[in-house]
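Every protein chain except one is present and positioned as in the full complex.
So, chain A:
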Amino acid sequence: MGSQVKDVIIKPDAPTALMLDKHADYIAAYGSNKDNYEYTLSEYLRMSGMYWGLTVMDLMGQLQRMNREEITDFIKACQHECGGISASIGHDPHLLYTLSAVQILSLYDNVDAIDVDKVVEYVQGLQQEDGSFAGDKWGEIDTRFSFCAVATLSLLGKMDKINVDKAVEFILSCMNFDGGFGCRPGSESHAGQIYCCTGFLSLTGQLHQVNADLLGWWLCERQLSSGGLNGRPEKLPDVCYSWWVLASLKIIGRIHWINKAKLRAFILACQDEETGGFSDRPGDMVDPFHTLFGVAGLSLLGEERVKSVNPVLCMPEDVLQRIGLQPDLLS
């Protein structure tokens, strides 16, 4: 009797070399066929999908292959009267896609293509009395949205427009027994939420409130024998956690607690040699989401063929240097 540790086994023929050209080709071609089933069904997150694709292209030095004008026009068409931005045309505005849009425009140094003041107004209006942020006018509360709010405002240089102290208070109320964070007060710790909350605390200059040793331990325990990382105890590894977990560790100054060589091998094994792109685990179907986080993870691990990525905003460091945004990290 006893629990089996959930994990994957990396096959001996799994990829071991980084195939950046194939990944660039995959992303460049993605979405060119608008009749593609997956593509159409994921319209509800299109703005984020674009952010994933464009960011990974920029990290690989291939941003010029994408159509800046078409993308800018699309984003403009997605800004609603209230100032918020939707995932696609005809869809409703939301903080998630407002952030993605601002991130994309920052990559292109073209933030003024949209009404910035209106965006700020939209974000401001979503802060609740307890400091939390709703995702949109319908009121769902989640620490992810707190991150979206401060990340958006940081990129626009408008953090003074919200009640930062209250926002911090809410995030800290979501800290758990294990040092991690969940969606709302009382929610279980989850690597995705931890990324959002440590990122939030970095942007608001409050990282000293994190118990870095305790949280760092929880995070380094995400690494399984395969070398991959899971999102919380007793779950399977997934390449996107190479981002959520690794970036969090970098933010709190404990990235050396992960075995880098084994993680790198796992990430590389998640490549698809045929189609290009990365999947969640070796042998599964690829998508732009996992492609970005695979490459971004490798960047954090020191991959020289990829640009340096900022662990708080998941954007190229050179873009943030241009904006003048250098969020604190613990050492």
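Convention: a contact is a pair of C-beta atoms (placed from the backbone, for glycine too) under 8 Å apart; a residue touches a chain by one contact, two chains touch by 3 or more; residues count from 1.
One rule holds for everything that comes next: contacts and distances are computed from a predicted model.
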Name under which UniProt lists the unshown chain, selected from "Immediate early response 3-interacting protein 1", "Geranylgeranyl transferase type-2 subunit alpha", "Calcineurin B homologous protein 3" or "Cytochrome c oxidase subunit 6C": "Geranylgeranyl transferase type-2 subunit alpha"
Option from A:23, A:232 or A:264 whose C-beta touches the chain left out: A:232
Residue among A:7, A:25 or A:92 touching the omitted chain: A:92
Residues in chain A touching the chain absent from view: 1-3, 5, 35, 37, 40-41, 44-45, 86, 90-92, 94, 136, 138-140, 142, 176-178, 182-184, 186-190, 205, 208, 213, 216-218, 220-221, 223, 225, 232-235, 238, 254, 256-259, 262, 272, 279-280, 283-287, 289-290, 331
